Each structure stands twice: as structure tokens, then as C-alpha cells.
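Removed: one protein chain of the complex. Kept in place: all other protein chains.
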């Protein structure tokens, strides 16, 4: 075999393996999306149907009977609000740490990281009791507070690493031009690190949207977000595959798109800058 | 326009590390002052303290006689050009130059006309709608200067503005900056580590070392009358020859020293030296003369021919390395024996503590100098004033 043919062959093999693995890993998600458009009968047919008459019946049922919008709105409100509040706290914090570091900055950052190591189950009991006593059980406010605190170390870290990449001299030029601290951040720092800020916000959104420990334990109906909605399908109702799939697809689709958009920057936030 | 005065200004960092150790100096109205010194000497820190980007630990900063220590950078009425230019990459050239005016709530029309004026001076008109990323290094440099001009500041501050440019562009920008200074007549403080920039642009040079001012003076004053060993070694290229010497005898108007195995009578006042002291004899490479009647002998080990001048590295008979600069294309080959003369009124003598002994008849600095009282040939004189 000539070297050229050998190279072409190994390239073909690589393509097949690469795509094969990718499709195999992605298959459950694909199948879920497909099943959502099947009738309940098609959804459980044996052998499984790859070709079928698509129908929106399951979606209609989810919208009408399962009160999807109640949960979806909770999810949107809680994760968006949680992200905004987390950014309001972490942007000034990361800005100060990146551009006016003191002897304690390093220690503070590491300490923030260590708070992330506190396992939620370890403090489930006191948080539950605190939330109950404060009247925050099953409220959006309660979950927003928890999500802000849960994501704050990550958003501070991620913003810190992005801000560090903005040359200090540009902010100083802003100060020479008469910008106040707020002006420096608003006119110079944020526009310059917009991609970083956006991916930080996206990560916070993703983590809040998918969070399934506190949402299951601190809410029941009033403020319950989508993870709880899906959990309600764990009963025998889950055997209505079409409905389960439609509901799941609805719960997953928006955040999946966000994830695709921000995948490159996520690494930084997820590893606290340890891997870039 | 304005003057700037520093009075015993100090900078101490939290760890007790003192980087500026009591600097006092005055920058006069319309003066072009250059802070020069090796890296880490504190020249940039001093500039940033004037700008308001670093706190002043103690001492006073006066701008036009008003204490400015507590003022915010923008309140001081200064403009700064940064080493990296620090242009706002997300704004167009026009917005970059007009940003300070926008923050100061200057009306749009006035802003535009001021930006246009600056753009005209700097020939930036075709680039106003471009972003900095689309410009060349020299153009970015001009935008950074334009950003400063637009604010019509009391004082211009430059922090090593040419160090990111290639050699050719640097030479060109040097000329442009000098003529711009002449056109605007603005008080300017300029930081560089490059002594050529200092010598060519400055009205007054401030030589800094380790947070202390070593000497303040006009370029040729520093060149011809270095106050100490550090300035003597720092200013001038190739570097001044600094030779170990010993005092043999002192008189009211001269000091006799032995160096290079010979005896020289240097016309300086013997302030604080007595016979037997170790001193340093300094002589600039172009003051060492390559002449057949010279008293010093040596062998050429290396010859650097630059066309307009030639630099010979000579190993003298007692083993000391000497650098000799001659005008034109000297054809002396490596290995050749040469004779050198050391004109003693061009020599400098430094005490063990580094301070220079004052000349009895200080060398005149102006271009009126015509070799009077000196045994330097006319060609030589012409060259070092070129």
C-alpha cells in the first residue's frame, strides 16, 4: 500500500470512528427529540420506529395538562435573576481583584473556591430549616439566593481570569481621560471583555437551569422549576414516552444551545482557571 | 501650559520597599524634560505618580504651583501616552481621541472639531473611522498622541512611547515628536531608557538610578560634565572608558594620577582627594586620539566600521581594554599596533565615591566651541557635535 493510500485510509477510519462515537453519545438526546414528535403508540412500538408521522400531540398535551409554562417561567425567572444578581456581585469583586490586587487577593480567591467544595447534602438540613423559618421554602427568592451563592465563586473566578487579560494600561488611559471607577468598568472593561462576561453569564445560566439538588429539596409546587417538572414524570406517567420526551426536550433545548455557544469558554469556569 | 514641581517626593510600597527616594525637581513651562535611567530606576513610577496613577507616599507635587497630590488623574489636566498606546480597541480612532471630551460632557460639534484639528496635525484624517486594530504601529502611536492633544492638557506625559516601534520608525517618530513639541509648545515629560532619545529630544535630562536623581541638566551638559561615574557611564555610546587610577600628587588646579602605566596631570580641582587615593579616570572613546605621536601603545583587537566613524577596540600595553572612536573609515587592521594620545583636558576624574572632580576650566557646551585650548583636531570636534 502506498503511503498516500495509507494516509487516506487512516483518515477515513478516523472519520468513521469520530462520527460513530459522537452519534452514539448523542443518540439518547436525538432519540428523545424524535420520540417527542411521535404518537404515544409509535413511541413504544417494537421494533422502534426511525421513520414515523411526526405529530405535535405530545407537545399539546404537555402544554395543556402538565402546566409546563408554570415550571418553565419559574426556571427562566430564577436562572436569569440568579445570573444577574451573581454578576452584580462578582463584576466589582473580580475587577478589584484583577486590577488592584492586595496581599490577600490570592488567599481570598482560593477561599472562594473552597466554599464551592462544601457538599450541598452536608448543609441540606440547616438550609432547609433556615429557608423554612424565613418563609423562603418553595419561593423563587429562596432559590435565587441559593443559586447566587452557589455560582458566585465560579463567576468571580471566571471573570477574574478574563479581566486579567485586559491590559492595565487601557484602564489607566480611561482614568487619565477622566473616567470614574464605574466609568472605567462600564466604558472600557466590560466592552473589552464582553465575550468573557457573556460566557460567564451563560455558564451561570446553565448551572442554575440544570441544578437539581436544591430545586428538588427546597421547592414543591409554587416555585418549582423544570427539573422538578421532569421529576414528576418519574411516576408511572413516565411510561407515556411521547409526553416524557416532549417535556424533556422542552426543558433541555434552550440550555443545550447555550452550552454549544459557550463550550470553549466553559472550561475556564469549570476548572477555576486551572485549565485554559 | 504649565510647570511641574516635585518636592522631596517619595514612594514606599506596602512591604516597606522604597522605589522613589526623595526626588525634587522643576519642569519649566514649555520645557521638554526626559527621565532616563536603566530599567528599575523608578522613572516610570515617577511619571505615573505625576499622572496620578500611583499614590505619592510623601512629598509634594505642584502643578502650576497648586498641590495636586490628592487630585484624580483627570483633574490634574495632564495627558499621557502609554508604552503600549493603550488605545480602546472597541472604539474608532475618532472615538478614541474624543473619549475624554465625551466624559467631560463636551458638546458633540466641539468634540468633532477638536478631534479633526488633532487629526490634521497628525495626518490621521483618513483613519478616523477605523478601529485601532486596523492601523500600523506608527499610526497607533499617532492616535495615542492625538488622544492626548485633543484634551489640550497642561502637561504631556510620555511613558517609553517609542519602544514598541522598529528602529527606522523610531527615528522618524523622534523627529516628529520634537517638531510637534515645537509646534504645540507644550510642557512635556518623557520617560525612556534610550539615551539617544534623551539626548536628541530633551531640553533637560533627568538621570535616575534606584529611585534617586543622579544628575539634572541639558543633554550636552550631562555629556561633557557628568556629575558622577554613573552618569558618565550611562550617557554616551560607545561608553566612556573608565580606567583605574591612583592619585600621585595634588595641586590647587590639577591632580596628577597614574594610569595605564603612565602619568597624567588632569586639570581638575582636587576636592576631597589626597595623594594615594584610588580614583577613576574617564575618557570618552572619541577623545582618545589615534595619532602617531601618541604616548600610549596598544594592539587593535576588534574594529567596528560604521562608515561615518570607526570604533577600535585596543588592548593597551599594560593589558587594559580601551575603546577608541575615530572619524571616517579608519583602515587600521586587527592586530595592528597603534599609538594613542589622551588629551588631559578632555579627561574626567571620579573620586572613589563616584563623584566627579570639577574641571578648572569647564568645557564650553555651545556650538561656538572651536577647539580652543584643546588639542582635538577640527575633524574630531565637528564629528562629536554632529
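All chains are identified by letter, namely A and B, in their written order; residue positions are counted from 1 within each chain.
By definition in this document, a contact is a pair of C-beta atoms (placed from the backbone, for glycine too) under 8 Å apart; a residue touches a chain by one contact, two chains touch by 3 or more.
Rule of thumb we're sticking to: contacts and distances are computed from a predicted model.
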Problem set entry | Among "Signal recognition particle protein", "Molybdopterin converting factor subunit 1", "histidine kinase" or "Sugar ABC transporter permease", the UniProt name of the subunit that does not appear here | "Sugar ABC transporter permease"
Seminar exercise, completed: Cross-chain touch to the chain not pictured, restricted to B:65, B:133 or B:335, is B:65
Exercise. Which residue numbers on chain A touch the omitted chain?
Worked result: 11, 14-15, 17-19, 21-23, 25-26, 28-29, 31-32, 35, 43-44, 46-48, 89-90, 92-93, 95-97, 100-102, 105-106, 108-110, 112-130, 148-149, 152-153, 156, 181, 206, 209-210, 212-213, 216-217, 226-228, 230-231, 233-234, 238-239, 241, 244-245, 248, 251-252, 255-256, 258-260, 263-264, 266-267, 270-276
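Everything that follows uses one rule, which is that only the chains that are shown with their structure count from here on.
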For this session: State, to the nearest whole Å, the distance from the C-alpha centre of chain A to the C-alpha centre of chain B.
Result: 57
Exercise. So in the complex, which bits of chain B are touching chain A?
Worked result: 14, 51-53, 72-74, 78-80, 82-84, 86-90, 99-100, 103-104, 147, 151
Seminar exercise, completed: Per the touch rule, the chain A residues reaching chain B in their complex are 102-103, 167, 169-170, 172-179, 183, 187-188, 191-192
